[in-house]
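As you look at this complex, bear in mind that one protein chain is not there, while each of the others sits in place.
Let's look at chain A:
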Amino acid sequence: MQASLTTVERRIGIGLAVLLALGGLTIAAAARHGVMAVHGAMALALGLGLVFRLGGALYDVAPAGLDRASRYDDGPTRFGIWMTLTWAMIGMVAGVWVAALLYWPEATPPWPATSFGRLRPVHTTGIIFGFGGNALIATSFWVVQRTSRARLADAVSPWVILIGYNLFCAWAVTGYLMGATQSKEYAEAEWYADLWLVVVWVIYFALYLRTLARRAEPHIYVANWYYMAFILVVAMLHIVNNIALPVSWAGAKSYTVWSGVQDAMIQWWYGHNAVAFFLTAGFLGMLYYFLPVRSGRPIWSYRLSILSFWGIVFFYIWVGSHHLHYTALPYWVQTLGMTFSVMLLVPSWASAGNAIATLNGAWAKVRDDATLRFMFVAAVFYGLSTFEGSFLAIRPVNSLSHYTDWTVGHVHSGTLGWVAMIIFGAIYTLVPQLAGREAMAWPRAIEWHFWLAVLGTLVYVVAMWNAGITQGLMWRAYDANGALSYSFLQSVQAMAPYYLLRAIGGAMFLTGAVLCTLNCRATLRQTRARDLAHDRPLAAQPAE
């Protein structure tokens, strides 16, 4: 971190770290005990650690201004990739563990922190925000610089964003383990963590806009449209869904200001658009950069890109109500959610089709290069899961699938098949470049990872399709005498083989991710300092 900062920037960094430490101390002192005090202590420790790190290197040789201005700022991306892999390990291990608990519930250890209810949000937050979020931030810094031919607008804020964002993730996850939760899916973090994320996010959006404003290219590339949509809409969703009144300024507990069916509607407006703008828009940005770069092919259709982007941002925001079919939510809201979900299909498929058609002329590379194959499979799963999503949003279909493991399977065909695959494709493209090398340290491990990931995803998704359809059919079956054909218990017992398969599929996927992490570690440890041949020279920069 400190190596790429000038002495003045290091001083600014120390000042910010002192502020963070003081803020943490204040929180810990105000709360005195409980979750919030632990979180205050975490911020204090982080702030002090940063003070020592930056202070110890304060008078080291600083990079010369001109030399630095002629290079892209990739230090934050490197750190972000590390955090991506760290959170992948945390989130995926938690996921495999809770999947195993569903098959062996009696294996639950006797401590509250290890119960299913506390570990499940550790899995979802660890994956969505930790793994996905860090990957998005890290790649967005890489992509915006190269597609704009401009260095990041300043050197300090990327670090503030990444460190601040990971503090949010750590607060959220440790809070769940201690029993603090807002009980809102994908928004379980408590009020002060939410406020902190808003601060970090505003800095992120400002940095992105400032960097784009410095661009040397006349047009803004599609990937940046998607990254901007991701940053902007996630800010809006996060703020509205998390408006809450703390019980006390010195405690973690808060209550949402929304109530009843309005609360449910706002929660799923947030929840589905977390899928749309966090897990889709941002990752489409990633796809739009790394797929053409890796395949060496032009994007197949600029016009389809436009249709996809505006279709996705316009239709997605309407569809959250399809999570509340057949509930107290008025029928008319359900109809709108259903129809917009169906209309969303064409822009989604246009994206997937555009990505696959881009590979025309590069199929030999897809065959030989596991990294590019990750991206191809990601595009295919993106197409499959968006079709499934529109299908499940149709009300009568939903009456079968709702509350079943089909939903879990659908989410994982998106997260494992699409989100994680495109992240791995991006990582395997980025990491050698960050290390100044031509290729990853262990090329054959990529091949192993690819097949473990694809098979693991298929085992997982097929098991959950079977599980969900079985549950849906068992729950709705009446016998000739008008009595339910199955008790709920029987439907639980019927899940045993599928839950075992799910744990196995997840473990395969985890094994692949462990290979990826070790591979990245081996590659980054042999970093060579040299200019990247693939990079266009940076355009002339304004004086800093």
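Keep this in mind: contacts are C-beta pairs under 8 Å (C-beta built on N, C-alpha and C of every residue); 3 or more make two chains touch, one makes a residue touch a chain; residues count from 1.
Criterion: contacts and distances are computed from a predicted model.
UniProt lists the omitted chain of the complex under the protein name "Cbb3-type cytochrome c oxidase subunit" (options: "DMSO/TMAO reductase YedYZ, molybdopterin-dependent catalytic subunit", "Dihydrolipoyl dehydrogenase", "ABC transporter permease" or "Cbb3-type cytochrome c oxidase subunit"). If you put the hidden chain back, the residue from A:D154, A:E185, A:E217 or A:D263 that touches it is A:E217. With the whole complex as reference, residues 146-149, 216-219, 221-222, 289, 292-293, 297-305, 307, 311, 326, 330-332, 334-336, 338-340, 342-343, 345-346, 349-350, 353, 360-361, 478-490, 534-536, 539-540 of chain A touch the missing chain.
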